[in-house]
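Just one protein chain is left out here, and the rest sit where they should.
And then chain A:
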Amino acid sequence: MKDFKLPNTNRRSFLKASGQLLISFHLFPLAFCSPKEAEELNTLYEGIPERAHQGKDIIDSWIRLDADGHVTVLTGKQELGQGIRTALMQIAAEELDVPFEICHIINGDTGQTANEGYTAGSNSVEGSGSAIRQAAAEARLYLLKEAAKEWGVSIDQLEVKDGVILGPEGKKISYWEILDGKFLEGNITGEAKIKSPEKHQIIGKTFQRAEILDMVQGKAHFVHDLRFPDMLHARVVHPPSYGSKLKSLDTDLISGMAGIEKVIVDGSFVAVVAKREYQAIKAWQKIKEICQWEKSEIKVMSDALFADMERNSNSPQEVEKHPNIKSVIDKATRSHQSIYRKPYHMHGSTGPGCAVAKWENQNLTVWSPTQGVYPLQNTLADLLGLEKEYIRCIGMPGSGCYGHNSADDVSAEAALIAKQLPGKHIRLQWMRGNEHQWEPYGSAMQIALEAGIDQEGKITAWKTQIWSDTHSTRPNGRAGHYISARHLENAFEFQKGGFSGGSYRNASPLYTIPDRKLLLHNYEGPLRTSALRGLGAYGNIFALESFIDELAVLAEIDPFEFRIKNLDNPRAIEVIKTLKSKCNWENRDQSGRVGYGLAFAQYKNSASYYAVLAEVHKSPKEGKFRLHKLTGVIDSGQCINPDGLKNQTEGGMIQSASWTIMEAVQYDANGVTSKDWNSYPIMRTNDVPEVEVHIINRPEEKPLGAGEAAQGPVAAAIVNALSSLLEKRVYELPLKEYFEV
């Protein structure tokens, strides 16, 4: 093994916790691959010596060239199906002047990578990407300097091709020859210049995501697929509703079942561990049958939800102040007001949450699909009363999560269970009902808008009022945010926070409106809520862009023209204009059988620009409609991987169409009744629209987050299309009654 420095942190505990010195780039330790796979991997790439992160300003924290002929990129961000691995490797390859094919990547792992918080808010390429870009540029400069020193020439005389430095008189040396097995020691000083975009060979080109090749062959890829020798399988039984308490459980009836290793009852936290997965499931079923609960009822029913919001919210937070917006609106040539509502939505990951944990000699290792390994480490420390140096969290791909879903809860529960069975790998997977009923939902929201327009159709004043529960209860260091931590005998208290920010995301119009006021009414609603793709932006853009359409009708101006007229942001205008020409707006079907709806937003008013046109057709069935097509145009600044950007945007469009047309979490006094795919149906292939995405690439601009750009605009576009066909405005989601689904 190559000689490497021990970090200052508690290196020993990491080693013990991980139980191994090397983790290959492949997510699965070689020991658990089939011999043939292991052989293939070995000849290709052996991985890099594992080493704890030593600070963000060291090149080596982001880029390593210590495996012969390979480059390893380290990022604190997680792959969530958004293609971040490929995009970040492209950035590194570009800046280093090496072929993309020799790059590998390690995602969030508290034992190795930088702390980059959560992979959220569409900021991975902006954040991690720019760190990796700078580190790669510095690495290249460092290596050039070494070569220049050796040859006694100036670095201006050097060029790099495919990782080989070319000097005068035919001199050449590869990066790896220079390093000769040593670490790349150098700091990120800011001295290295970033390659100018017109020289880009790799950025801006489509690269295939390597993991897709594995996935089509059914190779182990997900945290769900981890297998360790003598690994045990666990299941948890959650209470029937929030706040219900365990009255009794005859554990003898369970522990006698085949294969059962342990039944855990701690307060109202109930789990079972078995040798085989199916044995755990059988025991889980049995526990559900025989468990007695002291039930706690949900008080506010869905038909009274919005009235309750208005009655029981805190006094509003003035996000944008105005001394007298009412009088400005009243003075306008025309004024209008509307109220929009959206229900609770579910993340509804295809695969229920899963994590593997192992407790050994006071050290804990968790393989987790979390969006943030460091926040997970912090929060587990709080939960277990353990110094965080003794906890290692290794990020693994999960089923797509779209925000704060079950990933952190299931990791914490796996840890709680592992603590009771030291020395064993514990694999916990949630059942479908656990996932549907216990994940934190995207909050229901009510948005009231009021505006005035002048004679020319310019918006003069705008007032927004939002009622919403929190969109952020991520367990950032506070164990009470884990659902099961609240169920323990020594329960952790949950202090709801995270109000505001996420709730008014995108509520402030990007349109040029001189007078505006924005009020936020924070509400504590009946269901558990947290971050769902886009947070408040979904509801706010649905309302805002529906309302813009209403104003356009009022002003008797074409919806494209009306938006352009009220914008002065050139990139926003270009996205809208491009959409208009791509969808051949002038020649649209005006027979009355087709409805068109436009919507636009710049996500967070700071990330990607996105405009979309929805095409809704009348169905032969009286009063029913079909979503035929969605056409989108996106400007994410410098585009790293065009196909990756398209893929993610298409996915967001279909997902948002599903939320908008079909979805609302159902519950009654006894708990959440949306417990599976029959009681919470989502869109399937028969109902998905055709989707088309066009990219406006701006290589000279910085890359902007794109993953959440489509969520809000798609909702408004569908509603606008439907409303134009119905000749009446629809204000409340979902749109199920109108659609043939």
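Please note the rule applied: a residue touches a chain if its C-beta (ideal position, glycine included) is under 8 Å from a C-beta of that chain, and two chains touch if they have at least 3 such contacts; residues count from 1.
Just so we're on the same page, contacts and distances are computed from a predicted model.
S.K.: According to its UniProt record, what is the protein name of the omitted chain, chosen from "Transport system permease protein", "Nicotinate dehydrogenase subunit A", "ATPase component (AbcC)" or "Pyrroloquinoline quinone biosynthesis protein PqqE"?
M.R.: Matching the unshown chain against "Transport system permease protein", "Nicotinate dehydrogenase subunit A", "ATPase component (AbcC)" or "Pyrroloquinoline quinone biosynthesis protein PqqE" yields "Nicotinate dehydrogenase subunit A".
S.K.: Based on the whole complex, identify which of A:R85, A:R140 or A:R209 touches the chain you can't see.
M.R.: The single option touching the absent chain is A:R209.
S.K.: Consider the whole complex, including the chain that is not shown, and state which of A:P397, A:P559 or A:G632 touches that chain.
M.R.: Result: among the candidates, A:P397 touches the missing chain.
S.K.: Just to verify: which one of A:K149, A:K172, A:R227 or A:K321 makes contact with the chain not shown?
M.R.: Spelled out, the listed residue whose C-beta touches the missing chain is A:R227.
S.K.: Which residue from A:G351, A:G477, A:G501 or A:P699 sits in contact with the chain not drawn here?
M.R.: The missing chain is touched by A:G351.
S.K.: Given the contact definition stated above, which residue among A:E150, A:D568 or A:D676 touches the chain not shown here?
M.R.: Hidden-chain contact among the options goes to A:D676.
S.K.: Applying the definition given at the start, please give the residues of chain A touching the unseen chain.
M.R.: 80-83, 208-209, 211-213, 215-222, 224-225, 227, 258, 276-278, 281, 347-352, 397-400, 402, 429, 431-432, 643-644, 647-648, 650-655, 657-658, 676-678, 682-686, 688, 690-691
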